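Structure incoming, see below.
Just one protein chain is left out here, and the rest sit where they should.
Order of writing sets the labels: A, B and C. Residues in every chain begin at 1.
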Amino acid sequence: MQTTRQWQIDMVGPERKLAIGERRLEPVSSNRILVRTEAVSLNFRDRLVMETGMGLPLQFPFVPASDMAGVVEAVGPDVTRFKPGDRVISTFSPDWIDGRGLGDARTPPYKTRGGFYPGVLSQYTVLSEEWYSHAPATVDAAEASTLPCAGLTAWFALIERGGLKAGDKVLIQGTGGVALFGLQIAKAHGAEVFITSGSAEKLERAVALGADHALSRNDGDWVERLYSLTDGYGADHVLEIVGGAHLGQALKAVAVNGRISVIGVLEGFEVSGPAAQLLLKAPVVQGISVGHRRALEGLVRAVDQTGLKPVIDKRCAFEEFPAALEHLYRGPFGKVVIEF
Amino acid sequence: MQTTRQWQIDMVGPERKLAIGERRLEPVSSNRILVRTEAVSLNFRDRLVMETGMGLPLQFPFVPASDMAGVVEAVGPDVTRFKPGDRVISTFSPDWIDGRGLGDARTPPYKTRGGFYPGVLSQYTVLSEEWYSHAPATVDAAEASTLPCAGLTAWFALIERGGLKAGDKVLIQGTGGVALFGLQIAKAHGAEVFITSGSAEKLERAVALGADHALSRNDGDWVERLYSLTDGYGADHVLEIVGGAHLGQALKAVAVNGRISVIGVLEGFEVSGPAAQLLLKAPVVQGISVGHRRALEGLVRAVDQTGLKPVIDKRCAFEEFPAALEHLYRGPFGKVVIEF
Amino acid sequence: MQTTRQWQIDMVGPERKLAIGERRLEPVSSNRILVRTEAVSLNFRDRLVMETGMGLPLQFPFVPASDMAGVVEAVGPDVTRFKPGDRVISTFSPDWIDGRGLGDARTPPYKTRGGFYPGVLSQYTVLSEEWYSHAPATVDAAEASTLPCAGLTAWFALIERGGLKAGDKVLIQGTGGVALFGLQIAKAHGAEVFITSGSAEKLERAVALGADHALSRNDGDWVERLYSLTDGYGADHVLEIVGGAHLGQALKAVAVNGRISVIGVLEGFEVSGPAAQLLLKAPVVQGISVGHRRALEGLVRAVDQTGLKPVIDKRCAFEEFPAALEHLYRGPFGKVVIEF
Partner (left out) sequence: MQTTRQWQIDMVGPERKLAIGERRLEPVSSNRILVRTEAVSLNFRDRLVMETGMGLPLQFPFVPASDMAGVVEAVGPDVTRFKPGDRVISTFSPDWIDGRGLGDARTPPYKTRGGFYPGVLSQYTVLSEEWYSHAPATVDAAEASTLPCAGLTAWFALIERGGLKAGDKVLIQGTGGVALFGLQIAKAHGAEVFITSGSAEKLERAVALGADHALSRNDGDWVERLYSLTDGYGADHVLEIVGGAHLGQALKAVAVNGRISVIGVLEGFEVSGPAAQLLLKAPVVQGISVGHRRALEGLVRAVDQTGLKPVIDKRCAFEEFPAALEHLYRGPFGKVVIEF
């Protein structure tokens, strides 16, 4: 095994050339492992990086995408966590193992796969074993590939930071990849889930997945409906998946001393909301930037224990990556995955 | 003792008549205690309530102000926590003893002294013993009267919710009553304090009180100065004492996984800030609505143990209440207190 | 309604006379509610109190038992939380609403129902509304009556203090009332449950209830089996339901930085275990003394949301209380309940 095929771009922006290239692999030395990619899960962010670079110091040819699942084919002499044949998934922030986030106020953390670090759309990679977690045993590679970013973001918000428990009321905004993981994770813990969407069809699918209450965004004041359904209590947890610009509805919906997790990929956006709600109800508003490897390992355990199956909207072949990217713009219900 | 003199208004708004009135006291029955007021500490909110009512269902004649210190003169037969002669302070939210805040999403907590409940500007009151905490032994009544709202707000933000520890970097915006408590509480725990102000003289006084670094708001980019002074790290805790409208500087200043406590009295204001900082650094942004009695009792212990002396800008006599109210608008350095 | 029938004793100890008596009820004034009892759940502690008094200052005639479910029949003029017809359950420590426990080091908390306060084995009671929580809507009165002590103890240990999450490994010692609640609560949160017992039949029933792994105490080194089943990881949470005297097995079984909740009713017993395990793995060992009303309300929400059905081993009629007490000594699988 000496070379790998990979999707790559030569620059960011509209002029970029997206093509399949080939690259020589590093030796499987010290604590490195050779992994054969089986599936790559796409995120909206992957498009932004390719289109704008997001201010990151990319190296070209640049390989996009951050999340994959694969199989260990060989291990270096110092490797202790994996052996050939092990199924693995990548980590989004490879250097963040546990505890406090990296970076500082001046230079917030930015060293992620498919950004500062090369992406995962290669058939093979040779990287430190520290960059991987074991994959769950109960899902296929495509499903496993959705955990490192979308799955972990929802888990980190609701469980690692949020301490969600049975009977909690969880409000989830939307039906994208993170939102559906939020729904499934909340249900796996016995919570009561309220989901909002502008699409009646997506609300129906969310209810089929386990959501307790569907709140149509087209149907009058949905916060008032939440109040009615909860006897005024509100939501213990809100997953605010930012597409627009404001926290106003989340701050109205949140319970006293509740928690709003702000999730999203954005440049230039502002979050804003009424100070009175923030002061009187004293909720926590917390930005979420995916999570660390220890939490990902916890999510993997939970997936295997609870039988949670990630929701995949569309599976494409390796060669169909450009079409898969297009599909991201159509508001998929769940994830878009490339299978190798 | 059958009657008490008290400051009162007959309505809210510019037409209101502010005058000293007289009222008959309730009997000292069941778990009630008769308290002789020694000092009342004023807050900016007291003016807002008198001017606008803040949407609260006030009862007239309405007695303003929420924070007092006094002496127990008699106790009802079921009283167990106090005896005559005990020095006490009031609680801001009398029904909130510990744990989660009261109210719900539809009706956030609003039952506070000097608002829904009558205020404290009376020479005597007869109320449930549950509405009081013991006063600290090491400060006078005027100083003690500043704890229930301004002192507890800073304590709740930094200690009860914030878990501040020695060596933490704390950014405090301004030099009002809550800000100076924040400064003193942070220093009592061995933290490093950065204080911002537009007034060079106030910055000097803050440094004399123990602030480690003075950041003038008139002097270029003070967040950049904070970065320099902390080698880019930022602030573990930010006390954002809202007078204006946005969180932008606080979100830039906060450290990775740090904490911004939003404090203030406001109607109609919005909080807003850049989503990128909130997402990448994943801080907690938390509204603070004063705090519960158990935390106030903790603050009282801390004041006695550390020798912290609340900063009083101006002491006025009972009859000077109107002048004291005026002084609130002059941007006092610390608290304005009425002594009986 | 002016009188109530009740089970009562005239003294503690073997000489005591246990009989049905009659008592005049208090007026339904101020914040009191009149509740008609529908079911009372028994605990092993009820026997200890009747036999030894457990050092408590009991008032005679003493009414035993701490946990009940019933229906509100009338409310006093100041009642705000209930209305006639509401189904309610009692609270074990009526004064503990939320937050830190009551009492102090010299005088630990002891003011509980069926002890310092009169018990619940009366057909009617008139007490403060603060002493009750709403009952769950989805279980019958007998099932609801098991929540205030056995249910809340397991919930407080695993959820309120333990922050259990899906995928966690939970070791539960035994199959009594608290143990089975622990099993059901853990499963409702997606955890993996290991249960120990000396009875093959009880282990089978526990597995039927959802336990993932049955560890027979008669079958060699069950800690070693736990190690094998978890690839050496151990248990994130251990419910150590003390009947004997030592923590040794729990300390061996617990994962690094895991949690051991010590539960039980005991006089004179010692807890003990090897210091090396406590130091090297740095777990938390925490005594659990039931819990506060806010947590009980959380458990009620969880029961309704998840469909959890408390396990009742035996239902007896009001007149069969002496036989029900006997049944407590036979090691019931779940709870023993008196139905009115």
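In this text, a contact is a pair of C-beta atoms (placed from the backbone, for glycine too) under 8 Å apart; a residue touches a chain by one contact, two chains touch by 3 or more.
Remember, predicted model here, so these are calculated numbers, not experimental data.
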Subject >> Residue among C:E201, C:E270 or C:E319 touching the omitted chain >> reply: C:E270
Original post:
Of the listed residues A:P14, A:G85, A:G99 or A:G220, which contacts the missing chain in the full complex?
Top reply: A:G99
Subject >> Options B:P27, B:P84 or B:G163, residue touching the unrepresented chain >> reply: B:G163
Original post:
So which bits of chain B touch the chain we can't see?
Top reply: 159, 163-168, 185, 188-192, 298-306
**OP:** Go through chain C and note every residue touching the omitted chain.
**Re:** 100-110, 226-227, 230-235, 242, 252-258, 262-289
Subject >> Hidden partner interface residues of chain A, rising order >> reply: 97-100, 292, 294
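Here, only the chains that are shown with their structure count from here on.
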Original post:
So chain B and chain C: same face meeting same face, with over half the numbers shared, or different?
Top reply: same
Original post:
What parts of chain B, by residue number, touch at least two of the other chains?
Top reply: 100
